[in-house]
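A single protein chain has been omitted from the complex, and every remaining protein chain is retained in its original position.
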Amino acid sequence: MEWITPVKPGFGGFDEPYERANVVFVGVPLDATSSYRSGYRFGPARIREASANLETYLTSAGLDVFERLNISDLGDLMVTPTDLRATGERISRSVQRITKDGKMPILLGGEHTLSYFAFQSFKDVFVVQLDAHRDLRDEYLGDKLCHATVMRRVLDHLPPERLLQVGIRSCSKEEAEFAREARIATYTSEQVIDDVPRIAAEARKLVGKARVYLTIDLDVLDPAFAPGVATPEPGGPSTVEILRLVRELGKLNISAFDVVELVPPHDDGTTAFAAAKIIYELLAAMASSPK
Amino acid sequence: MEWITPVKPGFGGFDEPYERANVVFVGVPLDATSSYRSGYRFGPARIREASANLETYLTSAGLDVFERLNISDLGDLMVTPTDLRATGERISRSVQRITKDGKMPILLGGEHTLSYFAFQSFKDVFVVQLDAHRDLRDEYLGDKLCHATVMRRVLDHLPPERLLQVGIRSCSKEEAEFAREARIATYTSEQVIDDVPRIAAEARKLVGKARVYLTIDLDVLDPAFAPGVATPEPGGPSTVEILRLVRELGKLNISAFDVVELVPPHDDGTTAFAAAKIIYELLAAMASSPK
Amino acid sequence: MEWITPVKPGFGGFDEPYERANVVFVGVPLDATSSYRSGYRFGPARIREASANLETYLTSAGLDVFERLNISDLGDLMVTPTDLRATGERISRSVQRITKDGKMPILLGGEHTLSYFAFQSFKDVFVVQLDAHRDLRDEYLGDKLCHATVMRRVLDHLPPERLLQVGIRSCSKEEAEFAREARIATYTSEQVIDDVPRIAAEARKLVGKARVYLTIDLDVLDPAFAPGVATPEPGGPSTVEILRLVRELGKLNISAFDVVELVPPHDDGTTAFAAAKIIYELLAAMASSPK
Amino acid sequence: MEWITPVKPGFGGFDEPYERANVVFVGVPLDATSSYRSGYRFGPARIREASANLETYLTSAGLDVFERLNISDLGDLMVTPTDLRATGERISRSVQRITKDGKMPILLGGEHTLSYFAFQSFKDVFVVQLDAHRDLRDEYLGDKLCHATVMRRVLDHLPPERLLQVGIRSCSKEEAEFAREARIATYTSEQVIDDVPRIAAEARKLVGKARVYLTIDLDVLDPAFAPGVATPEPGGPSTVEILRLVRELGKLNISAFDVVELVPPHDDGTTAFAAAKIIYELLAAMASSPK
Amino acid sequence: MEWITPVKPGFGGFDEPYERANVVFVGVPLDATSSYRSGYRFGPARIREASANLETYLTSAGLDVFERLNISDLGDLMVTPTDLRATGERISRSVQRITKDGKMPILLGGEHTLSYFAFQSFKDVFVVQLDAHRDLRDEYLGDKLCHATVMRRVLDHLPPERLLQVGIRSCSKEEAEFAREARIATYTSEQVIDDVPRIAAEARKLVGKARVYLTIDLDVLDPAFAPGVATPEPGGPSTVEILRLVRELGKLNISAFDVVELVPPHDDGTTAFAAAKIIYELLAAMASSPK
Partner (left out) sequence: MEWITPVKPGFGGFDEPYERANVVFVGVPLDATSSYRSGYRFGPARIREASANLETYLTSAGLDVFERLNISDLGDLMVTPTDLRATGERISRSVQRITKDGKMPILLGGEHTLSYFAFQSFKDVFVVQLDAHRDLRDEYLGDKLCHATVMRRVLDHLPPERLLQVGIRSCSKEEAEFAREARIATYTSEQVIDDVPRIAAEARKLVGKARVYLTIDLDVLDPAFAPGVATPEPGGPSTVEILRLVRELGKLNISAFDVVELVPPHDDGTTAFAAAKIIYELLAAMASSPK
């Protein structure tokens, strides 16, 4: 319909055919286990809307992301609200398929629980988590699998030395003790704020050449920079600090990543734009670093 | 702490001890199965806040609700986000206990699914449902039990001639056919708008002296009068029309009732105040009618 | 500065010199005694903003208000937040001065308490009150003079048979008894909704040729039509019903009127536009009726 | 990508190929000439979002719109913000093409000015306009073609006896005089409110079998039912009154229609849902009436 | 009612009996003297809501606040809107009683004026004020006692060398001159931003072992971190800077503290969460420092 010139609804307003893509977006409007705010299901749509109103040329990397990468966006996958396992299988299957087809999956959340299902598609990965919270509870309000326990469930399948938590500033006593005993590599939010280059360098050294699953909970940002998250946690880094961090982390050997926990009914757009910018910065870092 | 004169947080700003009460409020911040908007969990709290800013004297009945009834408010019961059955059992058990203690339970929602669990505590009731939607799907997005199927699940345990649906203006083709075949007694929203007194009279005649479980989905109101609901359905009655209707329905032999589907993050207060006023009007009608 | 063509900030975007005016607006950003929502102080400004985006030609009357009347707007008078009496004296003095200069004062509120001070400038008036609440308490939360007691204080200086309350749907038991004993002429909101022409005709007959002080509490409208008020009271008339009513009341011998209780932080503009339209309709009715 | 089951972004969540369609949606995110509120450009997207959360089965007509009609949605056409003529040509060309292909175009606005460009594609049509305002100014703030003059520009190409204005409650003195002299067929909002069936019947008689271009400015609804419009005009009909009206107007010989003036940044969803419901009701009326 | 498991509404979702408590919260929903935004009365409730969604374990201190301290929450005390003195006496009496009972009072505001009444209960204290404004006017809009004069009124009873103002970035010329002449110890917001550890150390040295009344006006934070305050003042420190500061100030010999000036109708939750986190950080610092 060239006489219409329609806006394409995919990430960045672009949309390559799946077959040609090397990067593939999938929205996961999961909205199931929150104990406080909810409304996650509009998250993927609002990140896409913001992405279409940011430049695809990244000044930090000096390149246009869409010139370097072939990007496809499959839209949102179907969520069955009361059947988390069925939804989870759909997530796992999609991530496996995209990976098997030799493409990198990027998941737009949705609730953090989705990371557990996406992670399961990978063997021998290092999990890097940007988050205000450890999410290491064994159970929360009677749930074994929810946003507050998701990384504990990941650790059911991952040696604790393969997990790096960055930006942490809140956990329960039990989580603190568990993390200490399991020797989870951790950088607190104040360590990030005080010296981004050092944290970035140490993280890169720790992870080395391992394949990486990167999960970014938007509440890693201070609520001033990300008011529209499910559980705001004051005392976090600024957007520019996180952009500088992901610019370095993007040089890791990333197999897949997700950006989660946007809650649009509580957002004024600031959080959605931060999410989209973080994704662009990661894509640019990947595009400019030899693998 | 009489030197503080604290505001009591219960419905109406009052709070009798449970033992003395003949009417007992329970909040059910269920927020589990929505396919569109969510944020139900703040519903009970916002209805209580509104109730404390309305008069307890009802001009329509010429009486003060709190002079006639002993009202207790137990607060919100605990919800396990990903375990609907466990939450459901907690709802059922609470309603049974209150009923067994000879008091009338009133449930503040929360998602409509809670009605299924509350209803189960009663035998031989007539269910009267004020709603824009039939909620008679057999399955919705893979769910057998959710806000879109809740009355169908009720009909698993109730003869269809014991269900009355009022204010209906939306359903799927399958629901329309099911309702026709099962001969569900129905008044559409336009029938309500055109003649409240006739509908009220016919409803009272149909139900007779049967014990009644009354469930009020706030989306029965037009979105102008209830913008803060999960699935707005244009074309409904005004608040004054619903107040006039419940003023009559309150004369039925009501065993329990619920008011559900308030979604505060999408409300400007209008819906919460309408909910609180509807409850006061029902309480006044009950208080003034001999049982 | 004709090279700028600046927008004039007065009501309707016009602004005649005071000397030439026969109608004079004064904003009273009083925000002192509320027990629930507040933010009244932005009320006058928002009514003016709305008024500049409505037509000054009234189709109901077939005339342009600004062609018939010379209208001046003095802006907002200064309010001393913690000294209600000082503010009150400023209100009284302004109303007296405008009246003495042979012009009609119109007050834009601001909290309803301002009506007490404005009313004091008149002798032998009939007070017509459009309101959801009677405001006849003798004391409220320890206050003798506040939005909930304002008409009781007026009755300290006015024989009860000179007060007409229209749109009433809420009061305390004490107010109900006081109104009954004092035989306050009253039309409930449901009476208004059922038959505007009858109520209007009866009101005009009751008041006759007496000089009138008209006070319009915007919560007389149902919250669907006026969500941005301090104490929403579900079950009121629609805007069109109130417009039809004031079209008739405007034919009374009005000496002054006020429009009060707008709370902009809780408004989406709907209430401000309703306020401005009601004022235009009143002005048109006055302009077209011979005095 | 059947392994994803993506949500389709078209109207109603469906999306037939253009070739098979008999009804074709086009979004026109025009946001150019407003003098008060703006943000129209998000209008089409929000109407689509609402449409996916309403039933496609219409109880009033007893049919499923998507079973009777093949519906395609081409997305939003490109708007050049400062070049209204270029955008207008794109609108005209699209409507012509769809019409020439034997399909009915439906335009989702966007600002009312788009109707002028869509109308130009038709000869010998009768224009039926649902609107609070006449939009008959010859010039507004220096503009000859904008939301306040659009129907006057239409009359540059249409005999005045081929225009019907319904729901009118506001205009300038000049517009009132122009309408009287040109004998524009008019029903005011109060006439609609007082007797929908009579207005509907008279309108159908007036228009007869003529081909119709129907334009629906959402501000025809009272602001309580449509708060998110550019210029709210208090005193309009309710949604149910407009639904009843369009249910009859849908039986006319409609060639194309538009729904315009939604301003999402000022909407709480109520207006978008009303817009979607009005469209469904129109489609159902068309599907059920023999042409 | 163990069959309900109700959420407790006190700070942190906990609620020890008063008798066992060593820390006692009182809400003061004072909303009386603002000259710009208002809506303070919902402040205490929103801080409590936020507090229930933050961890009670503080990673900075490595302890769980509720394990170390017995915390009781008495709810909100009654406010008489137009009688500031009566309300003030209620505040003073409550603080005295709690103090006399050997417990530490914490006041949740509410308007800053409450600090004057709370302060009066103490002799020989050092007042530490975190604030963007000096609040040292002698009179403001005709008021001798309001949010803009509160610290000047405190100085009617306190030697100026016992007052420390931190975070200051705004005052009138008169306040600047008064502060200079009275030699008020002051750290500006930019001094705080540039070197939190130095300011914290100097403040601790200045105050020494004196008993301290600490008052925290949330507008000390930059509006990005605290948008929901009565008078936003751009140019302030971040939340993490204030958290680091109070972590040190919490080691002072604090007798009581308040957190004031939250205005929920203008907040998106960010400010309420910052307030709750600041309180937790203070409690943890107190719990971990030997007195």
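Labels for the chains are A, B, C, D and E, by order of writing; each one numbers its residues from 1.
Note that in this section a residue touches a chain if its C-beta (ideal position, glycine included) is under 8 Å from a C-beta of that chain, and two chains touch if they have at least 3 such contacts.
Computed from a predicted structure; not experimentally measured.
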Shown chains touched by the chain that is not drawn here: A, C, D, E
Selected residue (touches chain absent from view) among E:R90, E:R169 or E:R247: E:R169
Touch criterion as defined above, residue of E:S51, E:S189 or E:T215 at the omitted chain: E:S189
Missing-partner contacts on subunit C, residue numbers: 1, 3-7, 9, 18, 26, 74-78, 90, 93-94, 97
Where the missing chain touches subunit E, by residue: 35-36, 168-173, 176, 188-190, 193, 222-225, 227, 231-236, 238, 266, 268
Contact set of subunit D toward the excluded chain (per top definition): 31-39, 41, 78-84, 86, 141-143, 145-146, 265-266
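Definition applied: only the chains that are shown with their structure count from here on.
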Shared chain contacts [subunit A and subunit D, defined touch]: B
Steps in the shortest chain-to-chain touch route ending at subunit E and beginning at subunit D: 2
Copies subunit C and subunit D - rotation angle from C-alpha fit, nearest 5 degrees: 120
Taking each chain's C-alpha mean as its centre, the one farthest from subunit A: C
Pair in A-B, C-E or A-E that repeats C-D, with over half of contact pairs matching by residue number: A-E
Subunit B and subunit C, separation of their C-alpha mean positions in angstrom: 37
Centre-of-Cα separation between subunit E and subunit C, whole angstrom: 40
Junction residues of subunit D, two or more chains touched: 222, 224-225, 238, 268
